[in-house]
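One structure is given below, encoded as structure tokens.
Complex shown without one protein chain; remaining protein chains in place.
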Amino acid sequence: MASLDVNPAAISLQADLRRRRFTKMGLIWLAVLLFIGWCVSGTIIADTDWSRIGGRSGVLASIGRYLTLDIGLFPELIIPTLETFMMACVGTVLGCFFSLPVAWLGAANVTPSKTILYPIGRFLMVLSRSVHEIVWALIFVSAVGLGALPGILAIAMRSVGFISKITAEAIENIDAKPVEAIRAVGGNQFQVMYYGILPQIYPVVLATVIFEWDINIRRSAVMGLVGAGGLGLLFFRQMNSFNYGGVSMVILAILLLIVLGEVISHYLRKAVI
Amino acid sequence: MNVLEVSDLKVRYSAKGPEILKGIDFEVKDDDFLAIIGPSGAGKSTLIRAVNRLVEPTGGRITLLGEDVRNLNPRQLRGLRRNVGMIFQEFNLINRMSVMDNVLSGRLGYTGNLRSLFRAFPQSDVNQALYYLDRVGLSDHINKRADELSGGQRQRVGIARALMQRPKLLLLDEPTSALDPKISREVMHLIRDIALELKVPALCNIHDVQLAKEFCNRIIGMQDGIKKFDGATETLRDADLEEIYAMEVL
Partner (left out) sequence: MTEQAITAKLPSNGPTWSRYRYPESLYRFGTLLVVVLFLGYSLHFLNVDIAKLIGALGRLVGVVSDRYYPPDLEYVLDRGYLAAILDTLQMSFLGSFAGVCLAVPLAWFSAGNVTPHRVMFPVGRLGVISCRAIHETIWTILFVSVLGFGMLAGVSALTMFCIGFAGKLFADEIEAIDMGPVEAMQSAGANPLQVFLFAVVPQVRVAFTGIAIYTWDVAFRAATVVGFFGGGGMGWYLKRNVQQLENLRVAAIILSIIAMVLIAEFLSGYLRSAVNRAK
């Protein structure tokens, strides 16, 4: 191999650059670690009652309590599981209905008023997502009372943000050519939307709705914790009566339901696309 | 009688933007198959779209089928647009709908909202669509989705859709520039034959001078928003062409 001519000054410059980069990275990581340490001391160290946990054996013992299954609970599981599933379905459909007008207002190219209604649409999208489903459920429990209805409404409200945001983005990204064609044949506003826009966005919207439905099964399973029925309520009761085997059974049911939802949504999404 | 009269037409897209059309005058007679030629960026597409106000004119006067286009309210404008068939460069089909639904969508101007919602077009429209689909040679593809067809076939769908309007004027916006030369010729043939058969005048904006000379009886040459030539096809000289295309960098 021929010897390579390398300028020694270039080598030292390279080394210098590398050293500087290492120092920079080191400082960044030091800052991150200090920050994390501050967080740990502020939350975990100051706030934990270590004696109550009872050391490693205590923790292992508390975990061990969950490693049994209360098979006798099985018959009581069926109806709440169904309820949870149905709440997710109805909530998602209701969420779609709420999303339509919000997406219409919040899509820059079709909004009826850019100055007033567009910001309102955008705000509704953000509001829906920034309030946690548990908080939505609390609000609706106090508005319409206990039962499945507040759960459905909470799921619907929580879904609006994501569905309408994706829908609005899809509307903003449509191909303008079919829209032009429908306008050119003398179509009115409704026909332009129904023939020009809808066929272009519905695969995206449908895939989003399926995705959201999948997540909503998860959400639906905890609605019962604040009084909105389904598996969450059963979980709460088992927990309060210290029936740890029963808690494990409920979690197993939730897992099964979610795996089922994931399988269904996988095939549905394939069918859509 | 003139189907379309345009005088001193001016268009700019934004108040501060450049003027795309700088005062164009021309007219389309009952039996015209009129070509607009010119380099890209001359304003040909804008001119075509200003005629039925897909692009809003900023000055001048357009008289289409005896109506002053610029003074129509939205409802009257829709009523006028449904009399004007339009064929587009990129076909502008609804890709996810079937060929039949695309052709039927040409009737939307005559169809109420409820019927539109369920796509329940009257049987007479369906018969008409079957007839035109046969006429453009797509009888075997009626139930296919529009995006399954080849370019030439898709433009045929576009033609059938425009014919569904029973147009009194055809606006053609570069109908062949997305197609290869052989298919282009076929498509132009088809459009001209149908226009003659139905006695519909056409205003055709076209990039390919050869096609314009072959199929059109009159030619308008445009350059940078200004009309440079207007006359029968036979009177177009090479010198005129050179002037029209003078600014195009080849």
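For clarity, chains are labelled A and B in written order, and residue numbers in each chain start from 1.
Convention: a contact is a pair of C-beta atoms (placed from the backbone, for glycine too) under 8 Å apart; a residue touches a chain by one contact, two chains touch by 3 or more.
This is a predicted model, so every value here is computed, not measured.
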Which shown chains does the hidden chain touch?
A, B
Which one touches the absent chain: A:L17, A:L34, A:A176 or A:V259?
A:V259
So which of A:I11, A:M25, A:C39 or A:A176 would be touching the chain we can't see?
A:C39
Which of A:K114, A:H132 or A:H266 touches the missing chain? It is A:H132
Touching residues (missing chain, whole complex) on subunit B:
100, 119, 124, 126-131, 134, 139, 142-143, 166, 198
Write the list of subunit A residues that the hidden chain touches.
35-36, 38-40, 42-44, 47-49, 52-53, 59, 62-63, 66, 82-83, 86-87, 89-90, 93, 126-127, 129-132, 134-135, 138-140, 142-144, 147-149, 152-153, 218-219, 221-222, 225, 229, 235, 239, 247, 251, 254-255, 258-259
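The rule is short, and it goes like this: only the chains that are shown with their structure count from here on.
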Computed distance of Cα centres, subunit B from subunit A, in Å
48
Of subunit A, residues touching subunit B in the complex:
177-178, 180-188, 190-191, 194-196, 199-200, 202-203
Help me check something: in the complex, which residues belonging to subunit B touch subunit A?
52, 54, 78-84, 86, 88, 90-97, 105-111, 113, 116-117, 161, 165, 171
